[in-house]
Every structure is written in C-alpha cells, then in structure tokens.
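Omission of a single protein chain aside, the complex is shown with its protein chains in their original locations.
First chain written, first letter: the chains are A and B, and each begins at residue 1.
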Amino acid sequence: MSAAPLSPPKQRWSWSSQAFRALVYQVLAVSVIALVVWFLAHNTATNMRQRGIQSGFGFLLGTAGFDIGESLFAFDSGESYLRAYLVGVTNTLRVAVLGIVLTTLLGTLLGVGRFARNALVRGLCRVYVELFRNIPLLLQLLMWYLLFTELLPDAASAWIIGPMFLSKGGLNFPIPVWAAGHVWAAWGLLLGLVCAWFLRRRARQRFEASGQPHSMVWLPMAGVLTCTLLGWLLGGAPTAMDMPMKGEFAIENGGALTPEFLALLVGLTLYTAAFVAEVVRGGIQSVSLGQAEAASALGLSPVQSMRLVVLPQALRVIIPPMTNQYLNLTKNSSLAVAIGYPDVVSIANTAINQTGREVECIALIMVVYLSTSLITSLFMNWYNARVAIQER
Amino acid sequence: MSTFTAIAPRPAPDATTGPLAWCKANLFHDWKTTLGTVLIGVVLLSLLPRLFAWTLTDAVWNGGYEACHAGNGACWAVVREKFRFILMGRYPHEEHWRALVCTLMLLALIVASCTRACWRPWLAGLWVGVLVAYLALMRGGFAGLRYVETDLWSGLPLTILLASLSMAMAFPIAVGIALGRRSGMPAIRSLCTVYVELIRGVPLISVLFMASFMFPLLMPQGFNIDVLIRVLAGITLFAAAYMAEVIRGGLQAIPKGQVEAAATLGLSYWQTQRMIVLPQALAMVVPGIMNNFISTFKDTSLVAIVSLYELTGAMGMAMNSDANWRPFRIEGYLFIALIYFVFCFSMSRYSQWIEAQVNKSRQR
Partner (left out) sequence: MSQPIIEFAKVNKWYGNSFHVLRDIDLQVRAGERIVVCGPSGSGKSTLIRCINRLEEHQQGRVMVHGVDSSDGLKAIDDVRKKVGMVFQQFNLFPHLTVLENLTLSPMWVGKLPKKEAEERAMEQLQRVRIAEQAYKYPLQLSGGQQQRVAIARALCLTPKIMLFDEPTSALDPEMIKEVLDVMIEMAEQGITMVCVTHEMGFAKAVADRVIFMDEGQIVEQNNPHDFFNHPQNERSRDFLSKILGH
C-alpha cells in the first residue's frame, strides 16, 4: 500500500500563528498611514479652497513676472514659470557639476597628501580637513559671499589677472566668439577621443604581445589634442575672442561669473573637499600593508604597485562614499537661496511667494533632487556589482 | 658549532627617534621632501606673521567703531560690543540668565549622557525631566518669571536646544525605523525604506520649507503650531532618517547566532531586540551617531532661512541692524565660526575616543 502524498496542514488563523499576526500588524500599519495621508490631504484641500488657491500644475504655463539674476539661456519676466524652473535646474546643475569636478581634484590631493613623506604637507592637509569640516557650510558660504562682494575692489579698480578681471561684479574672462571653426574643433575632439581609444587598445595589445611597455596615457592624450587642433585649423582657425573691457560703470563684454556663483562654487568645493579627503584617506588605508609588501617583494616599482595593486582595491572602497559626497554637494547647493544665487530652490521660493502654490512648488523641488539621488543610486549599484571582489 | 655567549641589548647608534631624527626623516628625507619643506616654509613664513598681526597684535580690542576704523587690525571690539546680542539673539536682555542656566543644564545632561557611567535606564527619565525643566524655565509665565514666547528664543541656546532635542526625539524613531527595515513583514519594510530614501534624497532646506510653509496647510483650520515646534519636527524627521541608516549598519553587524541563541532561550522578538541585539548594536554605532549629532548641530544654522534666529541668524541680525559696525561683519563671522569649531571639534574628538574604546574592548 503506497501512502498518498499528504497535503500541508490547513493554515490555522489564530492569534498564536505568527503569519496571522504579521498580517494583522501590516494591515494595521498600512491603514494607519493611509488614514493619516487622507486626513492631511483633506485638510490641505479645505485650506486651499478657503484661501482661494487652485491646485494643479497649470500655473507653470503662466507668466513668471520676475527676473532671474543669471542663467545659461535667455530669460525675462515675460516667460513662463516652467521656463523659470528650467533656468533654476540648469543653474543648480552648473554649480553642481563644476563643484563635483573641482572637489574631486582637491579632495584627492588632500587625501593622498595625508600619506606624504613631508610632515608639513601631512600637517597642512590635516589642518585643512579639521577646519573646513567643523564649520557649518552656511557660515562658510556667507563668509565667501562677504569676501566676494565687499573685499574685492569695485569694477573701476578691478584686479587684472592676464586677460581676466576680478571685481565685485564677479569674474570676467574672454570667451571665443562662436564660429564655424569651433564646430570643426568639436568634431576633431570627438574624433580624437575615438583615436585615443584605439591607440590605447593597440598599446595594450603590443604590450601583451612583446612585454615592452607602450605609452597608454600620454600618446592617446597627444592624439586627442592633435585631432582637436586639426579640426580647428580646418575650420579656418577662428581666433576672435570676446574680450572683457572696462566700461563706464562695469566691465563689459566677455563671459562673466557672478560673485554669487563664485561664492557658492568656492564654498561648496572647499567644504566638500574636506569630506572627500577623508574618504580617499580611508580608502587608501583600507588596503592592507601586506598587499604593498607583496607587490614590492615581486619587484614592482612604487608607481606600478600603486597603479596595479593598491589603487584598484582602494577605489572599490572609495567610490560608494564618494558618490554620497557628490550627492551631498548637489543637495547643499540648495543653500544658494541664502546668498541670492538663483538655483531651483531659490526660484521655487520666489514662485511660492508669488502664487501661494506651496504644495506644487515644494513637490517640484523634491522631484528634482529625488531623481538625482535615484540616478546616482542606480549607478552606484551597477558599479558595485561590476567591481565586487569575487568571494566564495 | 661554537659555544654560545649571550649578547646584552645595546642602544641604537644613530638616534632613530628624538626631534633631530624626526626632522631628518619627515622634513629632509630626500631632495623632493626638502624642496617641499622649503617652499611651504617660505609661504608660511610670509603669511603667518601678517595673519598674526591682523588677528592679535594690531587688533583693536576695545573702544568704539571709530577706533576700529582708525586701526588696521581685526576689530574684536565689535564682538565685545555685540556678543550678548550674537549669543542670545532676541531673548530679553534681563532674562538672559534664564537662557544661560537652561543651556548649561542641557550641556551638563549631554556630557553626562556621554560618560559610560550614566548609561542606565534612568537616563531616559533624566532626559525627560531636564527637558521639561528647560522648556518651563525658558518660557516662564509662572512664579514671577516673565513669559517669553518661543519666537524670541534665539542665539546659541536655540542652536543647542534644536540640536539636542531633535537628536533625542529622533533616536527612538530611528531605532524603530531601523528595526522596521530589517523586519520580515514586507509592508513595514517598504514603508520604512520609502521614508528613509525619500528624506535622504532631498536637502534639509526643502524639509524645512515643508515644515514652515506646508504645515499650516496640512492642519485643520485654526490649529496653529509654533514655528519652533514645526522646525523641530522637520529637523527631527530629517535626522531620524540618517540615524536609522547608521543604526541599521550596527544591527547588520550582529551575528545571526545571537538571535538564534536568544530564540532557544525562549525570548520573544521584542525581548531579544531590547536585551540582546540593541545594546550590542548601539554600543557599536556610537561614533556614527556622534557624527550625526555633529551634522545636525551644523545643520541648525539653516533655520535662519525660515526665520528662526539661532546663532548664525542672530549674528546676521546683530551685524546688519547697526550701520556703524557693518564694515566689521567678518569679525563677527569669525567669532561664531570659532564657537562652532570648538563644539564640533570636541564632539569629533570625543567620537574618535569612543571608537578607540570600543575597539580596545574587542582586542584580546
């Protein structure tokens, strides 16, 4: 007689069953949250009706009615709120991208400097990190803003650094007049990058085939530069530059960076660099001494040891907190509202004051920052999965 | 094979330690290091005397603003003149002693919480008691004490109050969220994850804006809440999200065997968490929580943007209101920068000390 397969015992719904209790708790939690959300939404709707404010994002198409101090593209008070928001987003991105590049350079130098032979270098890096980490960013921004708007001379007696002018009005620098030749130069740059990739591949193949080292950095870079130069030459070698000149009240022509932008950029860069330095230092320290010893016992030079053994392992430890710092820098750029730089929070603030649409404007701010965080998180997860050290 | 005679230890021939040897190894080891030392030395020697002169020797320590205009050093007289305004903000002048007493009480409580001897259950009760006393004394309105509305609470006391109160309230919330994120129940886990990721993805400014602008909208008609409480709620929710991540890291580091052993002893989920997991996890993440505290302390400076005048805002107000002293704002900024630096630096040193202690207890 064969035994029929038994079916699992029926689920007993009683308080002592863990699954049942878990279900009850979850249902309770979700309903409480739903209730709270409904309560808040109901209040908001009532209050907005009371104040006569409509809801919805339609206001974005209305006329803004305010000017914006600086922007990448043309904007005046007759444009829509939506365009104003776009100006804000581009302003935020402008300062964030530049800030990230500069802070990475400075922070890496400071982090590596903590391991320098020279005790003065080590000490200065340490002092920098402790000083800039322990003073609030807002205070630092206010101080830089003060410096850029009060301690710099007037436009009439601006500091002259080569072809650039530095004054209370900001930094004025020559920019090339856009001509067809520049498009050619841009194509040259693109071609140069492709060439560089091929050159690197070929150098690597030749190294593996023969054992003789071939230039994998300098030659490709030279390639990029040559191609860009060629493109520029072919396009007619335009050299016309828009030079800033001292006008009657201010510096005219040329490209300009406002003191607000400069203060924000300098403040954010110097503050975040202190944290980046600590991240880099932690990463280099995380690679155990035995790795460097084994590398030197194998005869690798210090540079080769750093490049092939220490740095790849250190980077795996450095990249996650580093992207965290990049995110922090982007979020901290919202302090621009305190010094009058028109980033997205600042413009949203103005919009709230004008239209009273608090919920929508704040929601828009949050959407901008949340999407940045999300994209960065996705990149980080992808990177982590790709370079994870394979273990059992 | 020769006979063996023991050799006594001798001191090293060239000193490898001592100031001269240290200089040789660290400053003049090879030509690159020497070059660096010389360059940096030249730069420092040209800058430092000028900085020293501006800050100390040429500085004007007392007198009025005319003396400051006349001198060419730092104008610390502005700090002497305004320091009560900078430190206390808009709190009524005669009642400053109350703010001082309250702040000292709170600082003493924080220092006590940091010493191991006080990590007992009654610490929570002490916190509640001190906070109630603090709020009562600051507010007044009884026993002959003048009533001071929360709008006027400002300056350094406000900074310390915001930082400590929000951390104290964020702590239980953070523990709950950290446990929730590790719970087996998917709904709870998702809710907690959404909360943390939402808050961590947006800047504190937007949370403060939400707290100060949107709060009146979210509440039924006629239900008004103090600006102070709204801002406090915003900072608390913000700090709780970051603290939850730190605590979650600690929870993850507890080996599964601990929970399994507790289960074999018949302990329930909450008993296990309370008596076995949390004590170990929290002890491990004290440095991380201290870092949170330092960040929150620095973040309180943002409330100036929503019209609460803590230390940074009070300074701005003090300086901007008096046209005579306006040219010397930089000295005011440096003064409060020094205050922040002293607080934050001591907290970070303490945090490093705690970390060393915890590591010591793990070495054999």
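Following the convention adopted for this analysis, a residue touches a chain if its C-beta (ideal position, glycine included) is under 8 Å from a C-beta of that chain, and two chains touch if they have at least 3 such contacts.
Fair warning: this is a prediction, and the values are worked out from it, not measured in the lab.
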>> Just to verify: which one of A:226, A:296 or A:377 makes contact with the chain not shown?
In response: A:296
> Looking at A:124, A:138, A:309 or A:345, which residue reaches the missing chain?
Replying inline: A:309
> List the chain B residues touching the unshown chain?
Replying inline: 1, 4, 6-7, 9-18
> At which residues does chain A meet the chain that is not included here?
Replying inline: 207-213, 288, 290-291, 293-300, 304, 308-309, 312-313, 316, 387, 389-392
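One rule holds for everything that comes next: only the chains that are shown with their structure count from here on.
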>> If we count contacts the way the header does, which residues on chain A are in touch with chain B in the complex?
In response: 22, 25-27, 29-30, 33, 40, 43-44, 46-48, 50, 116-121, 124, 130-131, 133-139, 142-143, 146-147, 150-151, 331-332, 334-335, 337-338, 345, 349, 352, 358-359, 362, 365-366, 369-370, 372-374
>> Which stretch or stretches of chain B touch chain A in the complex?
In response: 22, 26-27, 29-30, 32-33, 36-37, 40-41, 184-188, 191, 197-198, 200-206, 209-210, 213-214, 216-221, 294, 298-299, 301-302, 304-305, 312, 316, 329-330, 333, 336-337, 340-341, 344-345, 348
